[in-house]
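Apart from one protein chain that is not included, each protein chain of the complex appears where it belongs.
Order of writing sets the chain letters: A, B and C. Residues in each chain are counted from 1.
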Amino acid sequence: MIPDLSVEIGSLKLKNPVMLASGTVGYGNEISEFMDLSKIGAIVTKSVSLKPRKGNPPQRIVETPAGMLNAIGLANVGLEEFIKTKIPFLKEVNSTLICNIAAGSIEEYVECTRILDKEEIIKAFEINVSCPNVKEGGLIFGNDVKAVGRITELVRGVTNKTIIIKLSPNVANIADFAEAARKEGADAVSAINTLVGTSFDIYTRKPKIKNITGGLSGPAIKPVALAKVLEISRRVDIPIIGIGGIMNWKDAIEFMICGASAFQLGTVNFVNPAAGVEIIEGLINYCNKMSITNITDLIATYKI
Amino acid sequence: MIPDLSVEIGSLKLKNPVMLASGTVGYGNEISEFMDLSKIGAIVTKSVSLKPRKGNPPQRIVETPAGMLNAIGLANVGLEEFIKTKIPFLKEVNSTLICNIAAGSIEEYVECTRILDKEEIIKAFEINVSCPNVKEGGLIFGNDVKAVGRITELVRGVTNKTIIIKLSPNVANIADFAEAARKEGADAVSAINTLVGTSFDIYTRKPKIKNITGGLSGPAIKPVALAKVLEISRRVDIPIIGIGGIMNWKDAIEFMICGASAFQLGTVNFVNPAAGVEIIEGLINYCNKMSITNITDLIATYKI
Amino acid sequence: MDIYKIIVVSNTALQENVFLLKCLSSEIASKILPGQFCNIKVSESDFPLLRRPFSICDVEGDYISFMYEVHGEGTKLLSHKKEGDLIDLIGPLGKGFNYKSEYETAIFISGGIGVAPFPYLTRSLDGSIPYKIFLGGRTENQIHTYGLHNYEISTDDGSMGYKGNVVQLFEKHIPLLDKSKIKVFGCGPNPMLRALKELCLLHEINCEVSVECAMACGFGICQGCPIEKAEESDKYYLVCKDGPVFNIKDVVI
Partner (left out) sequence: MDIYKIIVVSNTALQENVFLLKCLSSEIASKILPGQFCNIKVSESDFPLLRRPFSICDVEGDYISFMYEVHGEGTKLLSHKKEGDLIDLIGPLGKGFNYKSEYETAIFISGGIGVAPFPYLTRSLDGSIPYKIFLGGRTENQIHTYGLHNYEISTDDGSMGYKGNVVQLFEKHIPLLDKSKIKVFGCGPNPMLRALKELCLLHEINCEVSVECAMACGFGICQGCPIEKAEESDKYYLVCKDGPVFNIKDVVI
């Protein structure tokens, strides 16, 4: 029997809870060679900003124990080019499209959302208030509850589509941020973005990443991500999209048990670009084994 | 040639920067079977509290990718028993002794320090304001800049020995906490304690650790720990003791380059209880190779 | 206890998922006691991070062996070790079985891979003490008789020996035994040990068990392995240091 894997995030309906995380699948082209994107619940685009961004100079990435640091610096083609050259391909793919927006000012968030709201193919916005790798990339907002509330409020004013606020883990109480987003009308939050980290060459004494610090992702951060999801789930009544170190279906289930209504795959796409569809397989088998007919029955069923 | 490995933390002189972290070497007995503790710069005791603590019920630990979660819950024999039965052994070991203190109230911190100040063998206090695993174990203080300042101030009032404030990484700006400690008279800060994390069994839906969340330690957190040390080093003029995921001498050097005057070995002791002396070896070889005659010449020499 | 780098002599499959790892180490062989364990580094890298604890299975001259079941990543890596490889291990650890105390007949009861410490333990008994072994498993291929004599078998599915669990099998034998003169040594999963405890308390049978729990260090420095004391509920034993063998009356399983 095929269990019902569909989930809802606000008014957004997904055929399954598997989403591909922002910045880890580009605009879908390359990864589509490894799997049928139409099977995936949703694709989140690389953060788009109003103007194109060159991104940070190399070296941008470095491997760490069970993780990696990145400081891509929100390299992206900019709003105009995104609409012109990236959306056509994304239209062909029969997958729900979520557009991730990064900005250097509150006005830019609003402006981006306002413009992109017209693109019918875009079903939801994920507002990145938490990129640790550019000064104006959101982390300054991400650490400020009031700013997160304000951004949510203003973005809410220009779109009726689903709004997801992507939260930073680099704060003491992430639930406060989720609560601020909820209060100002966000439909969901996603957690977590990367943790701030660094790594140095002991011979040159230079940072291995040109940007000095980068964002830590991968299995190393999974326990932290799960704790953040659980914290939000226990305190705030808002759908959560779990992110952080998911490598396989077991990790994904763990996030759902901890409170996630859906989850995103990030770093794993680099290592196993077919992970998305493999995880759907895994969810089905697990549900069958556990006699779960609707995967929504799993959400936040932690026994504590 | 043997380089000079000695370092100073406030008025505290250490023969080398290698310290064994609180909670990861008990009170020295067992680990002394694996190495000559007199070679180590300093030993930090398991957190001592005024009264004995039973600690958390099992399961207390679980392995995670390149790390582990623990929720020991500050299990310790209590102040009185510590003085009576643990100090005698620690006296025999010719190693600098630092006593780590945990408490459920500001008064308890002060009271513990006042009593232990009389023990001549104790050369410094490490004040644990950052244990994530017991409600009254400090994390509530660790997340509150004012409380950290106040604890420092009051503890400073009852001892002339070196005071090290052990900081929580579970905050947005750790440098603010280092600054508060510095202002109120701390001689140094140590960073980092563990990150809050969790892990669930996907079949029982129960947390793998009875306490629900635990503290994440080990190589997984090294990039985060380094970034926190660097943050403090760039903003606050206070000696830093680096902690987090050090497995070998290379990791240790990385911390010193990022700003640490000394460093502590935690989780590695469980896997390689001789790591302490092996790392001293490694430091000597590195210094020789790099023509460093005083290891203090390495501290905070990041080129950024 | 100390850290040793010892050489693998063989690492052979006893069943599809169960291996016998034999190594050369005169130091450990000369010191280790039945019921003690070693904490083994299963890879040369930092992954997996923690060592894995395994009971001593047998000692023959300078050779020591471990019997293990492939469970997760760590034991899988261990199963890849081959003759000539070096293994990094800490031991001997913990306190073993008090098999020399006063009793006339020894009874050994194991569930699944819990049989691992029995070859060495039974071999260490003074030959004059009679003993009987009860081996339990869910199914036939969970029964491992390596190095054992005088055993009876139970399987949950009845595929081999008595159909039922091993504690039930033992219970059937109790009437044939002089309860005050036997000592039971048990090793296996917690549910089995709980059933065994209940039975032994009921019949006032002296019983020691080896318990398992998650461990970080294995030698007493992390406090990660508490087990509640039966008498003083405000205190814990450490499984790695005070155990893994406990008198069944002393602990809450």
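Definition applied: contacts are C-beta pairs under 8 Å (C-beta built on N, C-alpha and C of every residue); 3 or more make two chains touch, one makes a residue touch a chain.
What you see is a predicted model, and the numbers here were worked out from it, not measured in a lab.
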- Message: Using the document's definition of touch, tell me which of C:E27, C:E73, C:E152 or C:E171 contacts the absent chain.
- Response: C:E73
- Item | Full-complex contact with the absent chain, from A:S49, A:N70 or A:N100 | A:N70
- Note on the structure: Sole touch to the unshown chain from A:T24, A:T113 or A:T152: residue A:T24
- Considering the complete complex, of C:S45, C:N150 or C:S233, the missing chain is touched by C:S45
- Residue-wise, where is subunit C in contact with the chain that is not depicted? 45-47, 73, 77
- Query: Touching the missing chain, which residues of subunit A?
  - Reply: 23-26, 29-31, 33-34, 46, 54-55, 57-63, 65-68, 70, 72, 75, 218-219, 247, 267, 269-274
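We take it that only the chains that are shown with their structure count from here on.
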- Taking each chain's centre as the mean of its Cα atoms, which chain lies farthest from subunit C? A
- Message: Need the central chain here, defined by C-alpha centroid distance to the all-chain C-alpha centroid.
- Response: B
- Query: At what distance in angstrom does the C-alpha mean of subunit B lie from that of subunit A?
  - Reply: 34
- Message: Using Cα averages as centroids, what's the distance between subunit B and subunit C in whole Å?
- Response: 36
- Message: Please output the residue numbers of subunit C that touch at least 2 other chains, ranges allowed.
- Response: 46-47
- Task: Could you tell me which residues belong to subunit B and also touch two or more other chains?
- Result: 65-67, 218-219
